[in-house]
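Of the protein chains in this complex, one is absent; all others appear in place.
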Amino acid sequence: MYELGVVYRHITRANREATDQMAALGSATVHEAQGRVGLLKPYMRPIYPGTQVSGTAVTVLLHPGDNWMMHVAAEQIQPGDIVVAAITAECTDGYFGDLLATSFMARGARALIIDAGVRDVKELQKMGFPVWSKAISSKGTIKATLGSVNIPVVCAGMLVNPGDVIVADDDGVVCVPAANAAKVAEAAAKRESFEGEKRAKLADGVLGLDMYKMREPLAAAGLKYID
Amino acid sequence: MYELGVVYRHITRANREATDQMAALGSATVHEAQGRVGLLKPYMRPIYPGTQVSGTAVTVLLHPGDNWMMHVAAEQIQPGDIVVAAITAECTDGYFGDLLATSFMARGARALIIDAGVRDVKELQKMGFPVWSKAISSKGTIKATLGSVNIPVVCAGMLVNPGDVIVADDDGVVCVPAANAAKVAEAAAKRESFEGEKRAKLADGVLGLDMYKMREPLAAAGLKYID
Amino acid sequence: MYELGVVYRHITRANREATDQMAALGSATVHEAQGRVGLLKPYMRPIYPGTQVSGTAVTVLLHPGDNWMMHVAAEQIQPGDIVVAAITAECTDGYFGDLLATSFMARGARALIIDAGVRDVKELQKMGFPVWSKAISSKGTIKATLGSVNIPVVCAGMLVNPGDVIVADDDGVVCVPAANAAKVAEAAAKRESFEGEKRAKLADGVLGLDMYKMREPLAAAGLKYID
Amino acid sequence: MYELGVVYRHITRANREATDQMAALGSATVHEAQGRVGLLKPYMRPIYPGTQVSGTAVTVLLHPGDNWMMHVAAEQIQPGDIVVAAITAECTDGYFGDLLATSFMARGARALIIDAGVRDVKELQKMGFPVWSKAISSKGTIKATLGSVNIPVVCAGMLVNPGDVIVADDDGVVCVPAANAAKVAEAAAKRESFEGEKRAKLADGVLGLDMYKMREPLAAAGLKYID
Amino acid sequence: MYELGVVYRHITRANREATDQMAALGSATVHEAQGRVGLLKPYMRPIYPGTQVSGTAVTVLLHPGDNWMMHVAAEQIQPGDIVVAAITAECTDGYFGDLLATSFMARGARALIIDAGVRDVKELQKMGFPVWSKAISSKGTIKATLGSVNIPVVCAGMLVNPGDVIVADDDGVVCVPAANAAKVAEAAAKRESFEGEKRAKLADGVLGLDMYKMREPLAAAGLKYID
Partner (left out) sequence: MYELGVVYRHITRANREATDQMAALGSATVHEAQGRVGLLKPYMRPIYPGTQVSGTAVTVLLHPGDNWMMHVAAEQIQPGDIVVAAITAECTDGYFGDLLATSFMARGARALIIDAGVRDVKELQKMGFPVWSKAISSKGTIKATLGSVNIPVVCAGMLVNPGDVIVADDDGVVCVPAANAAKVAEAAAKRESFEGEKRAKLADGVLGLDMYKMREPLAAAGLKYID
């Protein structure tokens, strides 16, 4: 269960260079590189397509229909952070719009990941502030109940610790523990470096069956071709 | 329960000027301005992004898989209306396509809000006829059973009376009772007028915590900062 | 139940000309033309808008979280085919990305229809390889268990036989049995040919009520107008 | 949209005798008898099986996570009433437990129909107070915001007016407009009276095909038997 | 796609003895025994608990909201059959109640498996006619459109051929191809016969870790114990 009513001012952010490197590698490659774990549920979708970011998590826990703690979180943002917002119960209300985005951008935030709804999506796109959310909703929120900032939270089924790396693009949102950032970035870069050659071969008509030497294991598993 | 098989030819439409003013204010601001009520469920999404409309509701009640009453509704449309379509049971069929849209546009309709599916979405976008719907589906419908036109209907969880104001954009769809149109438009415009100054302050790095004077109530609620 | 571990190398593809003709007619018209059947469930959505294809089905049955058979399917693709992928249980993992798309395109595939997730959606859009899927997910898959290729499969609730025609666009995905291809293409083209005249009349303000002669049957059904 | 903050003390309840007669007829028969309309969405389920009730609706509109108006509604209950609770947005919280049930029973309520959650289900079963709900949840609610009592509400997709007849059993919940109570009760009773004879015939092995004389229309529709 | 408007009068039913043997073995054991395939989606639930059946499938394809073909199917039932009903699109209407159950029982049917809703659940329980369904609903259906009987159908995501074995209990519904009935029954019985000894050991406190010799493979996979 969550600790309520607290703001941790000092968190250990993942290595900056490794964090920044992961945006270009993308969520799918990073996800593979750390052993196919860390993905937030695929209902988390970008509110507009084409953006690709990575950053360090500032976490915020909110109550259904109440975005008070968003303002508390804003103060804890440092340049290069991504705010990760969890809610104590299912909610699709619009917790975040162009005003809060203006504030977050002024603090240096790169994106918002929220397991609820947002609004002003057209303005957010114009401003270039990317958001991954569960819903879009005009429904505003009140400011009445304390949550917390920079505690471990569960966002879209994934445990996110403050300082963890978040990688998000059109394919989804992946979380990398801060301690693993350098290792995962390296593994992801390595993985990426092999892809060009493979792509060229496949484009030439070489089959994955041959390139990956699958014919033998498939036969061993009992695959039968019928003419 | 619904009255079936009737068409009310005379409905009291909301004040035209107030109605038309609300498109630019947007669904989120209008929703706030009338006290955070009136939103259709957020599963209602535009079939293409970037449109923003307001208009007076012509309502139509349809049966699952049957769009006969759409044609009856067409005749009741006046310039500046938005058709609000409810179904007597859950259905995702494609009730509406480019032909009906042509007819609706010829009558002066500004949009369709439908708690079901539509089709020909590429053509509808080309024609510039906006639709907010629950689904997109190639599945056509039959013309066999009577519903009603211009009775109160429940669309996506919201009670809509004929003549009410509908405001719809990328954030969702809001209904304003006809009698409240002027009052809500005024409140929304006032709300909007304050936003520019706030935005400028936030962009300058002023925190919402200070701008909205939240520090004291947060402390009173027991918020603790931990270093 | 499915036959597992088999690849049928020879399938009877639908008539090529009829198949190719259906892309331009679109899924909604084809669906109507064959009697309002054959639609995959409307949760199947294009990963990017604006594409319109038709082709002959190469089917593949996969296990949850396992895309091994995708490589086996690649070899069975002939120019003009569309791969239709079914999963033995619900799964949203990302079975398919830019490398497999490169391979499929090299073989002449026109699209992928998959009752699960895909990834690399930005790259797939750049490459111009259209996909209709249930989900988008960064989550990769393993290669461990045999499925089958070119057996009858159930994809998004619809039985698809290898060689059937698939028509897919922004409105959804429709399957036409191979044996009916010519007949359905003809019926769809005929249907389409009537639409221009109707559209012109409706644009001129003629009501569907009059154009389709609905007033009498509506009155017979008991419709009452109330002033 | 809903009128908020009001309690209508005087409502027109449906005819008592007709109302009471419908419990034994059951929701399915009553639903048929009034033309297959009036059913609340089938996600509304009894919290324990085996109960069958009818009564006149006292309606209450609640906000998400707030059951304040339940206490206001209690005072408006008269013997033979069924409380019908709608929420202004989706919510599964437990609005109702054994204490409120004690109060409702003391006032003469026969059941609760609620488009949200309830708790204390074991105690409710022991007390013999039937509830049809969307969810069961331990999560309690606050008492902070005004809704309304005895206004028209939308509960599980159905418009319910105060005073309407509610019929609920293991098959679901049906609403009959107060004005139609006698007519529908009569039609349902008539329907029921024919069933005994039909059941006896079918039990003897007579086929519905023959009893309902379906063979000819089936053949006319083109049904083919293949040996 | 489905063949519509046909009734196959002669189907090849699975071996009777093998079919009948599977009820006692249960859906979970049969599912394991045939290689963990053949399960209908787990949203298929018994309308009342405690029943366990097996039988040979008579299949029926129905349209949304239309149960006409149920009567056609009744005539094709032979003692020991289980009716498997698929719908051409998602529907939760109540297709089946006590009258049809009376008819099905008179023909010797053992159960109904339906990818839609049923009603009269209290009566069905009293009659002892088991049903596995997706929903329970008071909403009746019409009799207007032809489907088919004894064609291959997709029910709750599974392809069921007429004559296949259906095994259903509180854990779910499994389909076994007719041709595999004897083999699967034997494998399931064998599986079952080993369970008594295992159960006794586990009840004595022997751990699965030791009984199944898992400690070595777990260590090999890298499992670490931390004190």
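Just so it is clear, A, B, C, D and E label the chains in written order, and each chain counts residues from 1 on its own.
To be clear about the criterion, contacts are C-beta pairs under 8 Å (C-beta built on N, C-alpha and C of every residue); 3 or more make two chains touch, one makes a residue touch a chain.
In this text the structure is predicted, and so the values were computed from the model without any measurement.
**Q** Identify the visible chains that the left-out chain touches across the whole complex.
**A** Touched by the chain not displayed, across the whole complex: A, C, D, E.
**Q** Touching the absent chain in the whole complex: find that residue among D:38, D:55, D:117 or D:208.
**A** The missing chain is touched by D:117.
**Q** Based on the whole complex, identify which of C:29, C:52, C:92 or C:148 touches the chain you can't see.
**A** Missing-chain contact among the listed residues: C:92.
**Q** Which candidate, E:9, E:126 or E:199, sits in contact with the chain we can't see?
**A** The one listed residue touching the chain not shown is E:199.
**Q** Residues of chain C in contact with the chain that isn't shown?
**A** Chain C touches the missing chain through residues 64-65, 89-90, 92-93, 139.
**Q** Using the document's contact rule, name the residues of chain D that touch the chain not shown here.
**A** Touch with the absent chain occurs at residues 5-10, 48, 68, 70-72, 74-75, 92, 94, 97-100, 102-103, 105-107, 117, 119-122, 135-140, 143, 145-146.
**Q** Mind listing the chain E residues that contact the chain we can't see here?
**A** On the side of chain E, residues 26-28, 30-32, 36, 39, 42, 45, 49-50, 52, 169-174, 195, 198-199, 202-205, 207-209, 212, 214, 218, 221-227 touch the unshown chain.
Everything below uses one rule, namely that only the chains that are shown with their structure count from here on.
**Q** Chain B to chain C: how many Å between their CA centres?
**A** That pair's centroid distance is 31 Å.
**Q** Indicate the whole-number Å distance between the mean C-alpha point of chain B and the mean C-alpha point of chain D.
**A** Centres of chain B and chain D (C-alpha means) sit 29 Å apart.
**Q** Residues of chain D that contact two or more other chains, please.
**A** Within chain D, residues 39, 89-90 contact more than one other chain.
**Q** Classify the chain contact graph as line, ring, star, complete or other.
**A** Graph shape, chains as nodes and touching pairs as edges: none of the named types, so other.
**Q** Applying that definition of touch, give me each pair of chains that meets it.
**A** A-B, A-C, A-D, B-C, B-D, B-E, C-E, D-E
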